[in-house]
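Contents: one structure, followed by commentary.
Omission of a single protein chain aside, the complex is shown with its protein chains in their original locations.
Note that the chains are named A, B and C in the order they appear, and that numbering of residues resets to 1 at the start of each chain.
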Amino acid sequence: MAKIEFLDDVTVELVDFMGNDRRVVQAAQVSVVGKNDPENFARDEGLINYLSGARHGSPFEHIVMTYYIEAPIFVFREFMRHRIASYNEMSARYKELPPRFYIPNERRNLVQAGKSSHPDLVPGTDEQYNIMRWSQEHVANVTWENYRDQLDAGIALEVARNVLPVNIMSQMYVTMNARSLMNFFSLRVDSDEAVYPSKPQKEIEMVALKMEKIFAEKYPLVHNAFLKTGRVSP
Amino acid sequence: MAKIEFLDDVTVELVDFMGNDRRVVQAAQVSVVGKNDPENFARDEGLINYLSGARHGSPFEHIVMTYYIEAPIFVFREFMRHRIASYNEMSARYKELPPRFYIPNERRNLVQAGKSSHPDLVPGTDEQYNIMRWSQEHVANVTWENYRDQLDAGIALEVARNVLPVNIMSQMYVTMNARSLMNFFSLRVDSDEAVYPSKPQKEIEMVALKMEKIFAEKYPLVHNAFLKTGRVSP
Amino acid sequence: MAKIEFLDDVTVELVDFMGNDRRVVQAAQVSVVGKNDPENFARDEGLINYLSGARHGSPFEHIVMTYYIEAPIFVFREFMRHRIASYNEMSARYKELPPRFYIPNERRNLVQAGKSSHPDLVPGTDEQYNIMRWSQEHVANVTWENYRDQLDAGIALEVARNVLPVNIMSQMYVTMNARSLMNFFSLRVDSDEAVYPSKPQKEIEMVALKMEKIFAEKYPLVHNAFLKTGRVSP
Partner (left out) sequence: MAKIEFLDDVTVELVDFMGNDRRVVQAAQVSVVGKNDPENFARDEGLINYLSGARHGSPFEHIVMTYYIEAPIFVFREFMRHRIASYNEMSARYKELPPRFYIPNERRNLVQAGKSSHPDLVPGTDEQYNIMRWSQEHVANVTWENYRDQLDAGIALEVARNVLPVNIMSQMYVTMNARSLMNFFSLRVDSDEAVYPSKPQKEIEMVALKMEKIFAEKYPLVHNAFLKTGRVSP
């Protein structure tokens, strides 16, 4: 039987991307000058900042990125609520999922401090961490054993998978444009700089931060404009 | 501790709906006569059939339905890949999920007959059913115990839920227009009448069939046109 | 020949609508309590305001409205850039357009005060109004005559219509949900209350204001929350 792996992190890799900061300028300038060669424009940065601050979002849609992501199912459940995106994910109907389970490490806040409808987590005790860890390892082991038992008995993948918990890792390719990505970052990263603060679950924030780091490298002026406008998607 | 419930069915209820068969006619006729009173049109049925067969889909978008649905998480995972829809779902970050788990009944096909990439399931033996049922009940019991143990130890909902399996029941409201609904029905119901056959998982088909039954009652001419055109969404 | 009409206004009528303020509460509460009967909820207003201020937009998507609109083509050109909407419009391929042309009245600002890329119009002189009016009536008359001449010579509608100006009136049915509508109102109404000010063209603002008035009557709590949050769509 495959050895069960426990992970406390997610994977984000850039697969492909299109456009650059200047593409935003080029697209925006078609309004006022028509077809244009973005090499001719000085002051790209000023225009990008203006577009972002004034929430003229459409020129940002011509920048597109494709990422590969490995994360637990409960993260993908939240991710796929973002509808301006293209997804292909590993299927538990067609494939035996790999025995890889996400369990938070010791640095993850464990205890709810506020009301349940306003998550505001604080660190747990060592004992709490141990209870959580023991429970989640135990359930992973039990479910995996029962998953495999069913498969060994000839039960179809799509039926046997019923027992798999939402912290099992899945994999996907996702393609989003810069406008949709910035909306994703605004909702899925908890930042003091945000005009509209959001309290995402830690694990989707781990994905979002890795995505945003790559985004910032590829499109530095666009990302900087996003920061300047208080992390509000244009 | 709450008693664990095992269910072999899903729930679909109509919450609200907008428009009727004639709204499709009214919307389509604006192309050729402008604003119109649909009471004046004879031969609604012919026009609706024509629009459906010729794949003029936009007039069907003014019909909108809101459903309440209870189904296992693995069904909602597939459902939410449909992006032309509005969703609000129970959150395991904000609420302790009810201990309700889906387990297939004896009539569900259990064994994969074809290649794994082309699901084609056939009945299992009694022994196979018993193995599946025992495993899934066992995992539900173990996970629920460990979920509750973590909560009792003060672990936050959003962390403790890691152990919950994808066959735990969730609830949502979903709003879709008729065009998107017919696309959903075309992909999520296995029908001999379909021009483009689809092999959905049984459980999302159970949801889709209940939704389609209500749809057919409210919009009989539109639904009939959908059938006539081989279950191809316009 | 049909008499040419000149109009200085647009038409907006409510065709149908779905949901009410409480539907937003019902949809939002599914997160924390599951299926619910909105009659049981007190303090709807507080929750709606919270959702709006925190930009939790999805519960607003279950409210849907269908409008009939008559407005000039240049307004529909701007309107149809809003993609979360369903449209059916009169077609100049299928119908001889009625000879109805929009010309601004004396109260419309005529002169650009700022830079061309930041429209900020101020009143024109009487002479300027007369020049504008004369030109636009003249062009309407000339184009209509040439449109009809081509049709009388047997030229197809879709070719003859090339000459029609963008101020000829068209008609459409449009269906949008409350979230998309509030985004439309935020961009297409110039308001001192707006956190993100917008400078829409006067004529689409005329449409938006009429739509928003009906919206406010049907969904007073939702509309009030929109105002309280500075006209930012949730």
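One rule holds for everything that comes next: a contact is a pair of C-beta atoms (placed from the backbone, for glycine too) under 8 Å apart; a residue touches a chain by one contact, two chains touch by 3 or more.
Just so it is clear, the model here is predicted, and its values are computed rather than measured.
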Looking at the full complex, which residue from A:Glu45, A:Glu89 or A:Asp149 touches the chain that isn't shown here?
A:Glu89
Listed residues C:Ile4, C:Ala54, C:Ile155 or C:Leu209, member touching the removed chain
C:Ile155
For chain C, the residues touching the chain missing from this view:
72-74, 76-77, 80-81, 83, 87, 92-95, 102-104, 108-112, 116-117, 119, 121, 124, 127-128, 131-132, 135-136, 138-140, 142-143, 146-147, 149-150, 153-167, 201
Under the stated touch rule, tell me which residues of chain A contact the chain that is not displayed.
15-19, 23, 26-28, 30-35, 58-59, 61-62, 64, 66, 68, 70, 86-91, 94-95, 98, 171-173, 175, 177
Chain not shown, touching residues in chain B:
31-32, 54-55, 58, 81, 116-117, 196
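One rule holds for everything that comes next: only the chains that are shown with their structure count from here on.
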By mean C-alpha coordinates, which chain is most distant from chain B?
C
How big is the gap, in whole Å, between where the Cα atoms of chain B centre and where those of chain C centre?
34
Can you compute the centre-to-centre distance for chain A and chain B, using the mean CA position of each chain? Integer Å is fine.
26
Using the touch rule from the top of the page, what residues of chain A touch 2 or more other chains?
81, 116-117
